[in-house]
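The complex appears here minus one protein chain, its other protein chains still in place.
Then we have subunit A:
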Amino acid sequence: PCNQRPHPLSPLSFSPTVTSEQIEHLHRRFKQLSRDQLTIRKENFDSIPDLEFNPIRGKIVHAFFDKRNLRQASDGLADEINFEDFLTIMSYFRPIEMNMDEEQLDRFRKEKLKFLFHMYDSDHDGKITLQEYRNVVEELLSGNPHLEKESARSIADGAMMEAASICVGQMGPDQVYEGITFEDFLKMWQGIDIETKMHVRFLNMETIAHCY
C-alpha cells in the first residue's frame, strides 16, 4: 500500500524534489528496516551492518526520533516513527535546486543547519554547551580506543574557545561564554557551503544494501 503521489513536504513549500521513484525505493527500504511493520523503533537501526563502524551512529539514530526534526514538538523523543516521518528526516538531505531564489536558498540552508544543530545540542536547550561539544569530539574520536580522554577534551576546549572568539570577539577575563546558540552556529558555518555538501544522491537506487 504505497502512495504513488509525491510526498507533500508541505511545511517547506518547495516543489516536490523527491520523485515518486525515490519514494518508492525509500519505502522499500523502510519496509526492510521495519520488517514489514508500519513503524520503526530505535532497535531496528541495529540491523544495518555498516552503521556499526560509524562513530556517531548514536547521534544519527537519535536524530531520527528527535521531535524537533520531525516537526512535532520543540522537545522530546518519539518512540517510533512511521514512513512519513522517515521521509521528513530524509528530506533534510535533498540536493539543491537550480531554480531556487535567495530566500528559498537561505531557508534551505537554515533547515539543514538546524538539523545539525539539533544533533550537537543533545539536551535540547537551544545551546551547545562545552560539555556537549566535548561529547561530540569524544564520539568522533571513539573509534580509537587507546586514546586518552584528555585529548578529546582539550580539542573540544580549543574549538570552543575559537568559536567564542569568532562569535563574540575579544572577551574580558570575567565574561563567560555560555554556549553556542543557533546564530553563532550559523556564523561558524559561513565558510562551508552546506547546501551543496549535505545531500545524499538518490541517483542509482537499484541495489539495496542488505540488513541482518
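Just so it is clear, a residue touches a chain if its C-beta (ideal position, glycine included) is under 8 Å from a C-beta of that chain, and two chains touch if they have at least 3 such contacts; residues count from 1.
What we mean here is this: contacts and distances are computed from a predicted model.
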### Complex member absent from the view - protein name from UniProt, among "Acyl-[acyl-carrier-protein] hydrolase", "UTP4 small subunit processome component", "Sodium/hydrogen exchanger" or "serine C-palmitoyltransferase"
"Sodium/hydrogen exchanger"
### Query
Mind pulling the subunit A residues that touch the left-out chain?
26, 29, 32-33, 45, 48, 50-51, 53-57, 60, 90, 93, 95-96, 98, 116, 119, 130, 136-137, 140-141, 143-144, 146-148, 150-151, 154-155, 157-166, 168-173, 175-177, 188-189, 191-192, 194, 196-205, 207-209
